[in-house]
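All protein chains of the complex are present and in place, except for one that has been dropped.
Let's look at subunit A:
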Amino acid sequence: MITLEHVSKEYVEGVPALNDVSLNIEAGEFVFIVGDSGSGKSTMIKLLLKELEPTSGKLIINKKELAKVNHRNIPYYRRNIGCVFQDFRLLKDRNVYENVAFAQRVISASNRSIKLNVPKILSLVGLAAKYRSKPSELSGGEQQRVAIARALVNEPKILLADEPTGNLDGHNAWEIMKLLEEINERGTTVLVVTHNMDIVNAMKKRVITLKKGVVVSDEQMGGEEE
């Protein structure tokens, strides 16, 4: 599903943010990417979203080599990838329903399918009752649920989550991780970038550790030893 072959990215010549990274993630996997600040986690997410081009190496997503996706086709490529961020990135002037519907409008979905899909996905994330609320009226956890609903409403095959629990308290962080696990169980490949080692250790999923742009470990059922 996601393959990186000797991928390097240098923002400044000679200073690699990612250095010769190779890895393979199968369809349906749940993977944590961990590492300190500056280890290259966010760069990896940006490369996967084709916000950045690698300096060298090859990225293959859904059997498609990213270098061959031209500018015109980037939007269509991104429609197969849902993304969730630490700061939620919701539209503050629109309510929960409109925020989720927005993702459907972007792909020119019909009004009929919007009316069908949005309530369904809001039920999945447990926010059906709050569809009229503005983001400012929701807790951090609820805002992240809206962001997840928006990422999922177009039924992407891959979900990228960049520090999804970074702004949440322990309880809400757990709730979000449970939701991501549930989404993964429904068949979506989930890639979570996080600092939160408590969660990583408890969930016993595959863990890829980056350090200064290099993969230093890749463990199935990973996590630090207690």
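Criterion: a contact is a pair of C-beta atoms (placed from the backbone, for glycine too) under 8 Å apart; a residue touches a chain by one contact, two chains touch by 3 or more; residues count from 1.
Here is the rule we go by: contacts and distances are computed from a predicted model.
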Hidden chain of the complex, named as in its UniProt record, picked from "Cytochrome bo(3) ubiquinol oxidase subunit 4", "Cell division protein FtsX", "Iron-sulfur cluster assembly scaffold protein IscU" or "Peptide ABC transporter permease": "Cell division protein FtsX"
Contact with the hidden chain (one of A:27, A:106, A:129 or A:202): A:106
From A:75, A:170 or A:187, residue that would touch the chain that is not displayed: A:75
Touch residues of subunit A, complete complex, unshown partner: 49, 51, 72, 75-79, 82-83, 89, 91, 102-103, 105-111, 150-151, 154
